[in-house]
Structures are given as structure tokens and as C-alpha cells.
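Can you read through this structure? Questions will come right after.
Here the complex is missing one protein chain, while the rest keep their positions.
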Amino acid sequence: MTTFESISDQLEAQAIELPSWAFGNSGTRFKVFTTPGTPRTIEEKISDAARVHELTGLAPSVALHIPWDKVDDYAALGRYAGDLGLSLGTVNSNTFQDDAYKFGSLTHTDAAVRQKAIDHHFECLEIMNETGSNDLKIWLADGTNYPGQGDIRGRQDRLADSLAAIYGRLGDNQRLVLEYKFFEPAFYHTDVPDWGTSYAQVAALGDQALVCLDTGHHAPGTNIEFIVAQLLRLGKLGSFDFNSRFYADDDLIVGAADPFQLFRILYEVIRGGGFGPDSPVAFMLDQCHNVEEKIPGQIRSVLNVQEMTTRALLVDRDALTAAQDAGDVLGANGILMDAFYTDVRADLAAWRESCGLPADPMAAFAASGYQQKIADERVGGRQAGWGA
Amino acid sequence: MTTFESISDQLEAQAIELPSWAFGNSGTRFKVFTTPGTPRTIEEKISDAARVHELTGLAPSVALHIPWDKVDDYAALGRYAGDLGLSLGTVNSNTFQDDAYKFGSLTHTDAAVRQKAIDHHFECLEIMNETGSNDLKIWLADGTNYPGQGDIRGRQDRLADSLAAIYGRLGDNQRLVLEYKFFEPAFYHTDVPDWGTSYAQVAALGDQALVCLDTGHHAPGTNIEFIVAQLLRLGKLGSFDFNSRFYADDDLIVGAADPFQLFRILYEVIRGGGFGPDSPVAFMLDQCHNVEEKIPGQIRSVLNVQEMTTRALLVDRDALTAAQDAGDVLGANGILMDAFYTDVRADLAAWRESCGLPADPMAAFAASGYQQKIADERVGGRQAGWGA
Amino acid sequence: MTTFESISDQLEAQAIELPSWAFGNSGTRFKVFTTPGTPRTIEEKISDAARVHELTGLAPSVALHIPWDKVDDYAALGRYAGDLGLSLGTVNSNTFQDDAYKFGSLTHTDAAVRQKAIDHHFECLEIMNETGSNDLKIWLADGTNYPGQGDIRGRQDRLADSLAAIYGRLGDNQRLVLEYKFFEPAFYHTDVPDWGTSYAQVAALGDQALVCLDTGHHAPGTNIEFIVAQLLRLGKLGSFDFNSRFYADDDLIVGAADPFQLFRILYEVIRGGGFGPDSPVAFMLDQCHNVEEKIPGQIRSVLNVQEMTTRALLVDRDALTAAQDAGDVLGANGILMDAFYTDVRADLAAWRESCGLPADPMAAFAASGYQQKIADERVGGRQAGWGA
Partner (left out) sequence: MTTFESISDQLEAQAIELPSWAFGNSGTRFKVFTTPGTPRTIEEKISDAARVHELTGLAPSVALHIPWDKVDDYAALGRYAGDLGLSLGTVNSNTFQDDAYKFGSLTHTDAAVRQKAIDHHFECLEIMNETGSNDLKIWLADGTNYPGQGDIRGRQDRLADSLAAIYGRLGDNQRLVLEYKFFEPAFYHTDVPDWGTSYAQVAALGDQALVCLDTGHHAPGTNIEFIVAQLLRLGKLGSFDFNSRFYADDDLIVGAADPFQLFRILYEVIRGGGFGPDSPVAFMLDQCHNVEEKIPGQIRSVLNVQEMTTRALLVDRDALTAAQDAGDVLGANGILMDAFYTDVRADLAAWRESCGLPADPMAAFAASGYQQKIADERVGGRQAGWGA
């Protein structure tokens, strides 16, 4: 099997963007539990994100969500982040919390509502120009709850028009990534429910438009690594939103529900050229820490991605190809499983130390006193959340 | 085929309880849309519910949710409802919105939290004594989000103990109905995930404990009418929470997603003796009107149940049995489909008029001006919702 | 609402192709039940299919499956069908029953196996030239059962090459339609699992390549009518394989499991221009009559499609658009449901008689004595089946 030593240099390039909203409160329609120390501002979110990167070396950027993270001075915010060792990353738009969007945003039958939603994306692009962000990520909550409520076909056509308007404003180094989601918050149809729809829409836009794959946004039983392989083949995989699920869009910690699936996804990423310094694929988390601690939850998440990336890099691809070509089903499967079953944690701990990082970032965080510090300091104000 | 005339007298006994919370705002974790005229108080909810019954004759009682519907004087509340032609029905407990219940309520490892949850149910029973309600319905949000977070087995044992404590306080004419749910708000395991668990728990309690079947709380593909038939056979079907779903617990209008499924469910209810004046099975709605109007949404819902009940009553059961016994697959299926495909709406409209009800309750409500009236009157205050 | 009279002329053009294999035996891996009268030859299958068309006027062509339906003289077979009022339709290839295809056909790592599979399709095209068939339908069983068994990405690339070779041989009036399937017979990954993959592959081929949508080949919860709308929008919906399912690819009678879904699908077909004499969309059945009678099963199926098409045509589209534009959720849904709930069976019976067809094709078949006749005559020989 491939050795850890032979692949460890490839680990250096790994970067996983953190979502600012993961540090705020989140929950379900039934209850949002609050916790002491939860950030009140984007600056406090960035401060928390900086701890994750400091302890893991894996998370050098933070994604913003507009309007949740709006500030007056984005240049100042960028400097604030930079001082903490972070950069500002993807800008996420929000077309699901304004009353105007009750029946749709970019797909709405009313041109005025569509323009409002388009203008919101223009504002996001202006923020990106100030923050230096490259990616505008669009997750649309648009959809309907009842058959007949909307005209599926007309909505798709209007979506194409709205996206074209937004796409036309992209700067040369900017990208539009379009996320798809099987269901929720719409319960009969969503306007971008699957990778095929996202692909068809971004293919019509041009080279700077790509697909965002959220690992929790598929029908039960969907083979996600197949989609990864296909989108890489088509040159249209722009980014990942990592999380995990047992049922719906549970938004659990990535790798928590099915670590073997995460391994298979990362194997196809590597196989398809989606990993490494030249890859256009952006790795991001998109999770909710409803009942667990938020900062350790993020640390655990980036470590999970790193551990499974490492295992995927360990696959002996020459031997695998030979077994595949020979029709040796058990042999080929065994080669993949050998890598998955290899316990890379000690090697990673040593490698981390060699990089000046703590061997055990989870323990280092617990010992740091940071959680107690923010619990003590962040008193009063309004804790950040989704504002639902 | 059976004629409408021969079954219409059976329609008179149909009663579908309305949930008080259906008249308040509800939504998803992403957004709760508000609407003009939404009730601020339980009295206003009851007033809205009374319109549904007035126009349909189908909804003579309203379920309460504690603490959302707490008042100082339940006897006065009962008189208020009575004056509007309604009675107070099932009392629903709530063990999911107190911070103490973050890691469980009746299943919690901490005896003090369990006692708090038990005491809440004692309070509900006291309210029932005042309102004259018969049924205490328990839907537990208890569960865990991550493997290892809780001890599945120990939680089940503690649940049994807690339920026994509550059961011990039931009056002679009171029942405990235990709802099950596949997932949400917990995303790894729920403590009462399926009918088997609910059945095992209530069977251990005694004759006054039964199962509540919510039509939206099953795994994809589950044959719900089979569960109906089985629970009726075991003598343990206590009540229905009607709604419909395409994906998860979407809580859409009953019959909206799959009217044929609703028909099959009601056929098994009738077949198994669960329909009629002597049946112990309580019919309730449990829905969310996230984007549609609430009062018409409830009217549409009870009409859907009535229409599908009517179709199910039309099944020629003698002919069906003969075809089944003969192994005539297409013939038997055809007899069922004949009833399902029969358009009973005109017959029901005429029957409604013969009972002094409007032929078209939806149109009658729209023409009544009630919606405009409450929109004008209910200004200020805090609109009722889930308080999530 | 739209009246039956105003839409009945649109019914005349409806044609639903019958699969020859529906008249042979089929079953599960556990058991294939045989029945008296089952055809032994393609001529006997065509004879049975002719009865379906004679009684319904809906099924003027029969699809062939190669090699199951191979004959020496296709011109003679075409004349035989023509004498019975039928034409020969789509040719279906088979790359799943030869030992060579154990690990793939058009995707196989071995160029010789790929060429064998390509040559089989060339043979199918030659048969099409003789029968005058327009469509070559490719359903691929290719896939793997275990992670690592095959190289997902490489298989996709080889598939593209193989399809290009086949596409290159198409005549000017011929089409290649590529079916997708979620799973089975492969259980880890299939090489064409979803509409997105089929679309990406046929888009790369050219205008004569289109997608075939089998209604049973999706993940649980998939909104199929959305896919219909999307493929029509993209100009790539080539054909339907109709059937129905509760769980997997159950291949039950179309409309049997969820008639409302069939209605919604047909509504989007009509909405998107996929219905009528100028539509390029081919309607076919692909079903298994494991336990029910085969010829009546096919009659029931085409009638189900006709009945739901009729209901879908009845939708008052102007009123629907107005309600959608007004954000009237319940109103818009109600307009759709009005059409679905309309019992069109009596109108269709009268219309059928006006066309010289029996009012009740199911009863007419039962009364015809044909089933007894073939049971008496078709003695000996080997009943047709899948040859699994």
C-alpha cells in the first residue's frame, strides 16, 4: 500500500473554508438552543474561526452570508480577518428570509421581486469586490409546497434569465456557483433540486459558472461520489458544502454519519483531479451545531475531512487499476478498504507537530480556555443565528 | 358499486379535531412567514376553528398545546369554546422547547429533568380534568444527533419508567396516546421512531395507553395502511394525526401529496372497525400552513378527509372479497379503484346542503368576509406561533 | 373548468407503444410464475398486442427486444404485424444477459467486450432499417456492486466513446434514446443512474440522441414531473417507459401506485409541448405482469394513461396561471385538483363508442374468449420470458 510518507506533502495544500454561520446558533423549527459565548458579530465569528485554523492549519478562510454578516467597512473586516490569519472567502446570498420571497426570488412571477433578488446578488458582488472574494454562492430556497402552486417550467425559464443577469456582472476572476437541494424549505418541488438542473443552468451561463455540491442535499440512496466523478469529468464541479446526514438535510458534522461515504467522495475528488493546488474545487463546510459545541464541532469537521483525504490518498491506485482490469471484484474492493481501514491518526498527529501544530487539536482547544473566555466576555447583546 | 345514498348516513358521525396551532404561524428553520389576522390568543384560535366547523360540520373540537395555549381559567375557556359550538379536545404536551430538554426529557439521564417532564404531564392531566379532555397526547422530540451521544437502550428503559409514572395518574376515562416519529428534530436516533416502539411501550402500560399514528412520520416507502390494519387488529390504534408529505415531515394539507394513499388508509380504518360512533380512534389534523392561508387550509383538509372517507365507504366489499378469494388481481384492484375514481363532490355538496351547511365551504368562507375582518381587527400584539 | 368536449379531439392522436416482453412471463429473482396461453414466439406476442389495440385504439405499435424477438425475416414480421393493425416500433438492445457483460458492456475495460456490445447495437440498427423503426433504446445494466470494483470515471469516458460509435451509424430519421436507472441489477453504482448523466451523454452526441425517462427508475421521493418539465425545456425528452412503483423498480401497471403522480407527469408533458401529433416524445409501457393477467394488464395500463391524460387536458390553464400569479396557493392547487378529481370514465366510454371501440375494453376482452382460446391453443413449446 501507499505509505503515509509518500503522500504527506500533498496534505499541505488542503484548505477547508469555514462558514461564519456555523459559529452562531442554529436549530430546527422546534427549537434553537443557545449557548454561552456564542458570537454576536461577524468579528466574533471570525475570531472563533481563527481558533480552528490556528489549531489545525486547515481552515484559512471564512465564508460570509449576506445580510447576516453585513458591515459598513469590508476592507476593515478583511484586515481584521487578516490579522487573525484568515481571509474572507465565498459570499453566500440570501433570498429566503425576506417576506417578498414567500413565493420565490429569482424565479418569481413578479419581475419586481426578481429584480430585487438580482439586485441583492449585485450587492453581494460589490461586497466581493471589496473583500476580494472569488466565489458567489447561490443556494435558492425557491420552490413550491403544493402541486399547481407554481408553473415548474416557467420558473425554470425565469431562473435562467435571472442567473444570466447576475452572471453578466461577474468580474474576470469571479465565479458563480449554483447549489442544488432535493427539498426544504419547499416541500413539493424545488427549482434547483438536483445536479442535473444545476449543471444545465450553469452550462448555459458560461465557464465562470459551476455547480456546488452539498453532501446533504440528495435523495435517499444517492451515490454522491458518482456525481463528483461526473461533474469533474464535465469540468463543472465548483465547490463542496460538506456535512453529513442520516435522513434529510440534517447538517451534521461531516463524516459523522457515514465516514466510508466521505472517504469514497474524497477518493473520487482525488481520482478526478479535484484535489491539489491547481484544482478549481473549493472545499467548504456547511453545518449546524444544534446540540454540540460549535468551535470543537468545526475542529472535528476539518479533521474528519483531513483524515479521510489522507486515507483516500493512501489508495494504491496502480494495484486498484490492475484488479479492476482483471475483474477481481474482491481484490479491487479490498485495495480500497485497506486504505479506508488504515488508522492514520497517529501519523497525522506526528505530521501536525512537524508543522508546528498541536498533535491533538481537540484537546488543545479544550485546554486553551478559549471557550470559558468567550463565555465570560460575550455577555449581553444578541447572539448570532439564522434570524428565521 | 355501493351507492352514495346507502352510505351517507355514516358520514354524520365523522368528526375531525383541529389543532389550535394550525391557526398560528409556522414555518421552517429558514423562515416563518406571518400573515395578517393571525390569532394572538387561544381564544382567537378557537374563534377561527369555529368557522371551520360552522362551514363543514366536521370539526367539533379543538386540540390544545401546553404551554402554548395555557390560560388561567380552563373552565372559562371551555365555555368560550362551547358558545362557539366547539369542545376542547386532546391535550398535547411539550417537552422540546425548554432548555432543560436539550438532551432529552422523559428519557434524560438526569432524574431531575425526567421528573420535570413527568410533572409537566401531570399538569397536562390537571388541565384535562378541567377541560374534560379525554386524551393526553405525547409526542417526544427526544433523541440524539450523533452515534454514541446517548445510550439507546438506557433511554428506552427510562422512557418506560417515565411513561408508567404518567400513566398512573390517568383518570378512568382518560387515555395516553403515544406518537412515534421517524426523525426530526433528532437526526441520528429518536426514542420513539416507529409504530413497533410505540406499541411495545403502550402495551406495557395497559389498556388506556394507545398509539398515535401521524401520517407524516414514516420512512420513505412505508405502507401506512398496513400499520393501520395492524394496530386496529392489536386493539391499539388510538388516534391519527393527519397531514401529508413528499419527503420528510412536511406537514402539508392531508391528502395533498397522495390522495390515493389517504383513500387506502381510510379504507383500512373502515375495514378494521376504526370508523363510526363506537370506534375508539380519534381523527385529528396536525399540519402547518407555511405558505397557504390557514383557515381555508383547515377547511380544505377536513373536506379532503371527508371526501376520501366517502370514497372508501363506497368500496363494494362483498365484490372485493369475492375477487380476492378468486385470485383475480386486476378485478380486485379494479373494485378498489372504482371507488377511488368516483367523483363524490357533487353528492357531498348536496348532502351538505341537506344538513344546513354550505354546498361549497371553501367558497362560503371566501365570501364571508371573515378573513378581512380578522385582518382588520387583530392589529398589534404578538401573533401566535411555535415559539421556536 | 375545461369541458371534455373541448379536449376530446386531442385524444385521437394518443399512441402508447406496447413492449413485446410484457406478454411473456416475468417475475422476480425468487420466482417466475407461468400462465396458460403465454406466447412462445414474437408472432404470438404481436397477436396479443393486437388485441390491446383493437379494443382500445391506443396501442398501434409494438417494441421489440433483441435478441428475445429475433427472427429471420423482419420484413415478414412487419407484414404480420401490419395485417393485425400494428407497426413495429422501438428496438431495445440487450447487454445484460451475455456472460461477456458480467463486468460491463459499453463501459467495459476490455475493448473487445465494448466492441461486442457496439456491434450488437449495429445489429439492432440493421434490424431497425428492416422494420422501419425509428428509435434505438439503450438501457444499460452496466455498473458495479462494490466500491472499488470499477473506475467510475473511466467507465463514463468509455461509455461516451461507445455511444459515439453507435450514434455514428444512425440513419437520418433514427434516434438513440438513452435510459437511466437508479439501481438494479448493479447495487453500488450504475453507469447511467440519473437524468443528468443521460442528458450529459446525449447532449455530447447530437440532436438525434435523447433521454428516455422510465417512471420507475428514480430515488425515493424524486419529483418526476420536474424532470419531465426540465427535459422538455432542454429539448431532450425522447421517450417514456411507463410503469409504477412503491419501492424500487417494481414495474407495476402504470398509474397503479400513485395515480396523482401520473396525472402530474402528464400535465407537465402537455404543458411543455410533449403531447400531440407534432411532439417528438414517444410513449411506451415497460411493465411486468408477475401475478396479474398480461393482456388485461396491458389494456388497463393504456387506459390508465388515457384517463390521466384526459384529466390533465381538463386543467383550466388560464385560471391556473391567474391563481399562480396571484400567489393564491390553495386556489391554484384547487384548480389542478378539480381536474384530477373529475371522473372522466363515462365520457371516455361514450367517446370510445363514438370511435367504434367498445365502451369498456376490459369487459370486452373478458367477453371475447381470447384468453381461453390462446390457453387452449398454445400448448407445448417454450413460453417466452426474459431468459434470465
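Letters A, B and C mark the chains as written, and numbering starts fresh at 1 in each.
Methods note: a contact is a pair of C-beta atoms (placed from the backbone, for glycine too) under 8 Å apart; a residue touches a chain by one contact, two chains touch by 3 or more.
Just so it is clear, the model here is predicted, and its values are computed rather than measured.
Though it is not drawn, the left-out chain touches A, B, C in the full complex. Note on the undisplayed chain: of the listed residues B:Pro60, B:Gly150 or B:Pro185, the one touching it is B:Gly150.
Within the complete assembly, B:Gln324 is the residue of B:Ser279, B:Gln324, B:Ser368 or B:Gln383 that touches the hidden chain. The missing chain, though absent from the display, is touched by one residue of B:Thr35, B:Gln230, B:Ser368 or B:Gln383; that residue is B:Gln230.
Where subunit A meets the omitted chain, the residues involved are 220-221, 223, 246-247, 256, 258-261, 291-293, 296-297, 300, 307, 329-330, 333-334, 340-343, 345, 362. Take subunit C: the residues that touch the chain left off the picture are 26-34, 96-97, 99, 102-103, 141, 145-147, 149, 182-185, 187-188, 220, 245-248, 250, 252-253, 256-257, 290-292, 386, 388.
Think of the hidden chain as still there; on subunit B it touches residues 102-103, 109-110, 145-153, 156-157, 182-183, 188-189, 193-197, 199-200, 218-223, 225-227, 229-230, 232-234, 260, 264, 268, 271-272, 320-321, 323-325, 327, 329-330, 332-337.
Just so we're on the same page, only the chains that are shown with their structure count from here on.
Subunit A and subunit B have Cα centroids lying 38 Å from one another.
Put simply, the C-alpha centre of subunit B and that of subunit C have 40 angstrom between them.
Touching of two or more other chains is recorded for residues 220-221, 223, 260, 329-330, 333-334 of subunit C.
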